[in-house]
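Left out: one protein chain. Kept in place: all the others.
First chain written, first letter: the chains are A and B, and each begins at residue 1.
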Amino acid sequence: MTVKPNKKILRPYKWHTGFLAWIIHRLTGVLLFFYIFLHLYLTNKLKDPEEYKATITFMNDPFIKLGEIGLLGLVLTHALNGIRLTLIDLGLPTKLHKIIFWGSVCVGFVILTIGGLYILRGIK
Amino acid sequence: MKEVTQWFLQRITGLLLFIGLMVHFYVMHFEGPSSIEHSSIIERFSNPYWITFDIFFLAILSYHGFNGLWGMAIEYIKSERLLRVIQISILFSVVVILIFGVFIVLK
Partner (left out) sequence: MKKYKFKIKRFDPEKENFRWEEFSVDMKPMERVLDGLDRIKDYADGSLTFRRSCGHGICGSCAMKINGRNSLSCQTLIKDMSETIRIEPLEAFPVIKDLVVDMDDFFKKNDYVLPYLINDEPPPERERLQSPSEQEKILESITCIMCGSCTSSCPIYWTDNQYLGPSSILKAFRFIFDSRDRGKKERLEKILQPHGLWRCHSIFNCVESCPKEIDITGHITELKRLALKNRFRS
């Protein structure tokens, strides 16, 4: 099959939950992949007592804590949307996909609030 | 590996990661400040259960990430040669993650 290659990654099209969720899922997935490197870099410093102290002071910075909440948000978005896709693949009626989407948004916000409070509690 | 298996494993690893992350988050933030003291971190790194958890978690994580990026590369890259280059770099970065992670845990 010879076809003219389609060049555009995204085209203007009417937004709806499934389309939006797919774009967010891709973006958060890529971001989380690159976050693994950062996580490993920080974890590597934890064994040595001197480096541990420096890392913990660095982690107690309020902005880093906000970043951690953002990270929790990324993880939750990716995970809840992934569960939604798995449910649809398992054979849940596809009519429900929008309801599941908004439901998981609500669940996500609740978990993010609770988790965020616990993260902020860690500041000394 | 067949695409069916890849697709299936992507879902299974995703669910396992969700469970693993809940455990991780619980230990790091809900158990109280004592869990991130230096002594308890060292203790976890020498506990065989935590070592197994860490290595399994890392392996599952790298498979999930690898599979996701691999699928995206197939969709977005049209040139056969560039696709090879990108796929090799994805493979390389996943191997780096795995080796570095295991090194940290066992060091």
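Basically, a contact is a pair of C-beta atoms (placed from the backbone, for glycine too) under 8 Å apart; a residue touches a chain by one contact, two chains touch by 3 or more.
Worth saying up front: this structure is predicted, and the values here are computed from it rather than measured.
Annotation: of A:I56, A:I88 or A:V105, A:I88 touches the absent chain (contact as defined above).
By the touch criterion stated above, the residues of chain A touching the omitted chain are 1, 3-6, 8-14, 16-19, 21-22, 25, 85, 88-91, 93-95, 97. Interface residues of chain B facing the missing partner chain: 2-8, 71, 74-76, 78.
In this text, only the chains that are shown with their structure count from here on.
Separation between the centroids of chain A and chain B, computed from CA atoms only, is 15 Å. Against chain A, the residues of chain B that register as touching in their complex are 11, 14-15, 17-18, 21, 25, 29-30, 33, 36, 38, 41-42, 45, 61-62, 65, 68-69, 72, 76, 78, 93, 97, 100-101, 104, 107. Those residues of chain A whose C-beta lies close enough to touch chain B in the complex are 5, 9, 26, 29-30, 32-33, 36-37, 40, 43-44, 46-47, 49, 52, 56, 72, 75, 79, 82-83, 85-86, 89, 115, 118-119, 121-122, 124.
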